[in-house]
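Apart from one protein chain that is not included, each protein chain of the complex appears where it belongs.
Chain IDs A, B, C, D and E follow the sequence of writing; residue 1 opens each chain.
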Amino acid sequence: MTYLSRRITFSSAHRYFQKKFSEAENKKIFGKCYNEHGHGHNYVLEMTVGGSVDPLSGMVINLVEVDQILKTVTDPLDHHHLNFDVPEFSKIVPTTENIAKYCFEKIKDLLPREVNLEKVRLYEAEDLWVDYNG
Amino acid sequence: MTYLSRRITFSSAHRYFQKKFSEAENKKIFGKCYNEHGHGHNYVLEMTVGGSVDPLSGMVINLVEVDQILKTVTDPLDHHHLNFDVPEFSKIVPTTENIAKYCFEKIKDLLPREVNLEKVRLYEAEDLWVDYNG
Amino acid sequence: MTYLSRRITFSSAHRYFQKKFSEAENKKIFGKCYNEHGHGHNYVLEMTVGGSVDPLSGMVINLVEVDQILKTVTDPLDHHHLNFDVPEFSKIVPTTENIAKYCFEKIKDLLPREVNLEKVRLYEAEDLWVDYNG
Amino acid sequence: MTYLSRRITFSSAHRYFQKKFSEAENKKIFGKCYNEHGHGHNYVLEMTVGGSVDPLSGMVINLVEVDQILKTVTDPLDHHHLNFDVPEFSKIVPTTENIAKYCFEKIKDLLPREVNLEKVRLYEAEDLWVDYNG
Amino acid sequence: MTYLSRRITFSSAHRYFQKKFSEAENKKIFGKCYNEHGHGHNYVLEMTVGGSVDPLSGMVINLVEVDQILKTVTDPLDHHHLNFDVPEFSKIVPTTENIAKYCFEKIKDLLPREVNLEKVRLYEAEDLWVDYNG
Partner (left out) sequence: MTYLSRRITFSSAHRYFQKKFSEAENKKIFGKCYNEHGHGHNYVLEMTVGGSVDPLSGMVINLVEVDQILKTVTDPLDHHHLNFDVPEFSKIVPTTENIAKYCFEKIKDLLPREVNLEKVRLYEAEDLWVDYNG
């Protein structure tokens, strides 16, 4: 098995807010991430696919295809406010954990069968990231 | 002259929107930065001060003081939506250019007289930044 | 399982020296790391915890808690000379391997039960690092 | 088990070209990587070895030995055109996948028995890399 | 004056070879950069323009325009072998110095008059770069 990874970035706003929590709970659990109008990040998304290397092309998967999939998945997030603009995040808090899972599932649906989606890594910042593998 | 530079990061949401522009102009000039609910970035702010090195301490300025100033300046921006939460950016568009100028002026007011604020550099992303020197 | 990782830095001095080795052995095995007064690094410590995502908060663990643990573990190392100031490293050589294990065990003791410490990665420099998983 | 990783860089030219493909296929599959005279990259190679930590030296493996192995493996690639100068890549396309495998096998042959070559990671660019583990 | 900088990357092969030098001179001066079939790099090009900030748009120059210019300038270099594919570099050696000057002049011709091209910085690698300002 050979693993190919590709990185893409997107810029989004988000707010941590759980309507089932009281205001005091929201403040205590989410701190400044609970600020009313949200804040934002340059997210870095890395996807890793595993597969066998085609003996002729020397590739696990064609990078053009990978880039189309990553663009399809991140376009609805990029330059958007996740809480307002992405239906999934009106129901669940757009934490790094939940966004990573969201990206994993969207990518998985689009990948061709010959390769396996091993992992998605999502960086909210250089010093904070989440790995999700389904 | 010796120049000391310090870097700090903050995470903000913003939206490019000029009420004096028509909707068509806003869309044309600002593109996806005009999306209604905004998006966000991990901003990296670098400030450079110039001065003479104190022969005893070996320092241009004490880093503790620098860090207090940078925190004072970026706290109102960090984990906030610039258009809503920072009065200056209800009047002017929170572009990298304007945020850099804002930071320069706020830092300049707080710096001790013995050092000179040479420059502020503000990165919106790794591949886009603005320098402002007053 | 979802994995959350957090990075923190600390700056330490250290010296590679094994009293059970002869001077010639110390020099041969440790090279310039054996220089008498030591040298130092900006260490980068990354910890990865695995757990399930809380459906309400959307988090594996609260980052405030993570940061307190990492600060508690690295404060005795930061701005210290490991050989002199950290009892463990008066007995064993403070190599990247041994410091990584030290950090892993200290973090493990402090982590709440609901999450699992998957791994600690310690960078001595951009081009040299150690992973330890218990 | 403790894992030690080391990074080295090398700069090579290469061209994606499969003589068993028609010109149209080469163009379609390889795009601009098929351009006649090739292009190039600053490759970043990371190797990870696993082993037990020697209780006296505190090391999995001596870094001097690691660096000699990595230099032996990358010297024939560094400042060379892979298609012309490396016999293996006159037969197979020098994709990141194939170069990673090449490096893994060369390193494995040179490593001492006490340690295990866990993985090789090869970056063609910051946003594209391949992991190979044998 | 406010200065806006933008970064773009391109991947090229090149060879250092001066036909007016003897073979011995070429070898002595250019070392392994003289290897017959060339090698390559991921170049990072940064351009800095200076101008006044438009009070309505908050911009020195529209980033869409900047990106078009940078793409126009780097497309003939990207995924090409500079010595073969770029006429200028059949006459002069494609050193970082000469490529930086080439990019500066091409960008200058395309920039609108309202902004001034302050500088071009070209990285051949993380640890080697050239600044050229006309």
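Structural remarks
One rule holds in what follows: contacts are C-beta pairs under 8 Å (C-beta built on N, C-alpha and C of every residue); 3 or more make two chains touch, one makes a residue touch a chain.
Just so it is clear, the structure is predicted and the values come from calculations on it, not from any experiment.
When the full complex is examined, the chain removed from view is found to touch B, C, E.
Residues of chain B that touch the chain left out of the display are 1-8, 48, 53, 55-60, 62-64. Of the residues in chain E, those that touch the hidden partner chain are 16, 18, 20-21, 29-31, 92-98, 100-101, 126-133.
Interface residues of chain C with the unshown chain, by the touch rule above, are 9, 11-14, 32-33, 35-42, 78-81, 83-85, 125-126.
In this text, only the chains that are shown with their structure count from here on.
Shared contact partners of chain B and chain D comprise A, E.
With respect to chain D, maximal separation of chain centres occurs for B (centres as means of Cα atoms).
With centres taken as mean Cα positions, chain D sits 29 Å from chain C. Listed for chain A are residues 126, each touching two or more other chains.
Chain pairs that touch one another: A-B, A-C, A-D, B-E, C-D, D-E.
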